[in-house]
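Let's turn to subunit A:
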Amino acid sequence: MKITAEILQVLILILGAPLVRGIIARMKALLQRRQGANIWRPYAELFKLLRKEDLVPPTSSAVFRLAPIVLFGATACTTAFVPLVHASALLGSYGDFFLLVYLLALGRFFLSLGALDGGSAFGGMGASREALVSSLAEAPFLLGLVALAISASRTDLAGIVAWTLAQNIFNISVVHILVLTSLAMVALAETGRMPVDNPTTHLELTMIHEGMVLEYSGPSLALIEWAGAIKLHVMLALLIALFCPWGMASTWSGLGITLAVLLYCAKAAALLILLSVIESAVAKLRMYLVPDFLGVASAVSALAVIFTTWVKR
Partner candidate 1 sequence: MLLLVPLAIPVLGAGLILCFRNPRVATRVALLLGALEIGALGAVVWQVHARGELRQGLYLRADGLSSFFLMGIAFISGLVLVYASGYLRHMGEGRFSSPRWFYALVFLFLFTMISVCLSANLGFLWIMMEGTTLASALLVGFYNTEGALEAGWKYLVVCTVGIAFALFGTIVLYLAAVKAGMSPAAALDWVSLMDAAPRIGLDPHLVKLAFVFVIVGYGTKVGFVPMHSWLPDAHAEAPTPISALLSAVLLNCAMYAVMRYDAIVSRAVGPAFSHTLLLIFGVTSMVVAGLLILVQQNLKRLMAYSSIEHMGIIAIGLGLGGPLGLFGALLHAFNHSVAKSLLFFGAGNVRHHVHTLRIDGIRGISRSMPQTSAALLVGGLAIVGLPPFSLFISEFAILSEAFAQARYLVVILFLVVLSVVFGGFAFHFFRMLCGEPDRDAENSRLIPSEYIAMGIAGSCLLFFGARIPYLFGLLLREAMAVLQ
Partner candidate 2 sequence: MSGVMLKTAVYGFVRLAFDFLGGGPSWAGYIVLLAGAVSGLLGVLYAIAEHDLKRLLAYHSVENIGIIYLGLGTSLVFLAHHAPVLAALALIAALLHTFNHALFKSLLFLGAGAISDATHTVDLEELGGLQRRMPITGTTFLIGCCSIVGLPLFNGFISEWLTFRSFLAGSVLTNTKAQIVLPLMVGVLALIGGLAAACFVKVFGVAFLGRSRSAEAEHAVEAPVSMRAGMTMLAAACLLIGILPGILLHPLASLGQVLIPGGGVPEETLIIARVIPWIAAIVLGTGAFAAFLRGRKRMTRTWACGLPELSSRMQYTSTVFSKPIRFVFAWVYRPDRNVGQLPADQPYFPISISYRSVRTTSYEQAMYRPFVDLIVSLAHRLRRLQTGNIQVYLLYIFLALVSLLTFLRFQK
Partner candidate 3 sequence: MGLVGIATEKILSSFSVFLFLTILLLAVARRISTCVLLFSLQSAVITAEVLATAFQEKLVGVYVVGLLVFAIKVVAIPRAFFLLTKRLKTVRDVKASTTPTQSVFIAVAMIYLSYAAVHSYGQAVQVPDDALAAAISLILTGAFLMVSRKKALMQMLGLLVLENGIFLAALITTFGMPLVIEIGIFFDILMGLLLMGIFTFRISDTFEHLDVSKLRRLRG
């Protein structure tokens, strides 16, 4: 039962990822007083892309085709770390957050290479900007998780979640508030959402992620889009698991897990609504204000780490 539940978590994260995108798109449309597309549309798009042929620039090398595969593999692998319906995960007891963050980095590294391999100006532009954002985002990401790990005295994500579960909701310390703030900021940056990056733009002055994938088409683009969606979903699930895990199944009974899945869906929906509101309400930051944004996140994370020494014991 345990293994089934854990595989279920992975499947939810991977297969549910496009839905997350669909929901956000729909929510934003509603907020903008538009009808908006069906929330299942991303699935249709994926299928459409997967059935097309792959267009490859003649000047590119094997890396161009390899990059989406590695990106997808690495991103999919991170889903095995995140507890969703129960405080455990496929690689829960071993896989710690350093691995998670670095697996994301692995994917990003290859995606950037693929972008450069396209040989056009846009790919380089996107890769260069992505390099800036991601290199600055890694520190607050890890520091925030470190603060949580110290509070929980555990290093694996499942353990941290289990510890949080055991706490009363009103016992949550200032550390959690700080970390929540910084991780939310990091999540926005990592997944390329507003105000760091605008996922819907194709204006060369502003695009980051879109610049990188501009040369991709067909199945490769599908993999990239899917991986992006999975990443977004993982970050969402991570935020939920770390800061609002209550309601997760405590046993392996089918009922408990079903309930937990439903509860997760509710929490995710709430978070998605919040995200849509944020995306609609804020303007994109100027490129060179992004380091300040992430600097604030780093400072908050560092503060959280320092606070752990007072809160603990």
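On how the list was made: all candidates are chains of the complex that A comes from, given by their letters.
In this section, a residue touches a chain if its C-beta (ideal position, glycine included) is under 8 Å from a C-beta of that chain, and two chains touch if they have at least 3 such contacts; residues count from 1.
As the structure is a prediction and not an experimental result, all values here were calculated from the model.
Touch between subunit A and the candidates 1, 2 or 3 in this complex is found for 2 only.
Contact residues on subunit A toward candidate 2 in their complex (touch as defined above): 50-65, 68-70, 72-74, 76-77, 80, 91, 94-96, 98-99, 101-103, 105-106, 108-109, 112-113, 115-121, 123-125, 127-129, 131-132, 134-143, 146-147, 149-150, 153, 155, 215, 218-220, 222-223, 287-288, 291, 298, 301-302, 305-306, 308-309.
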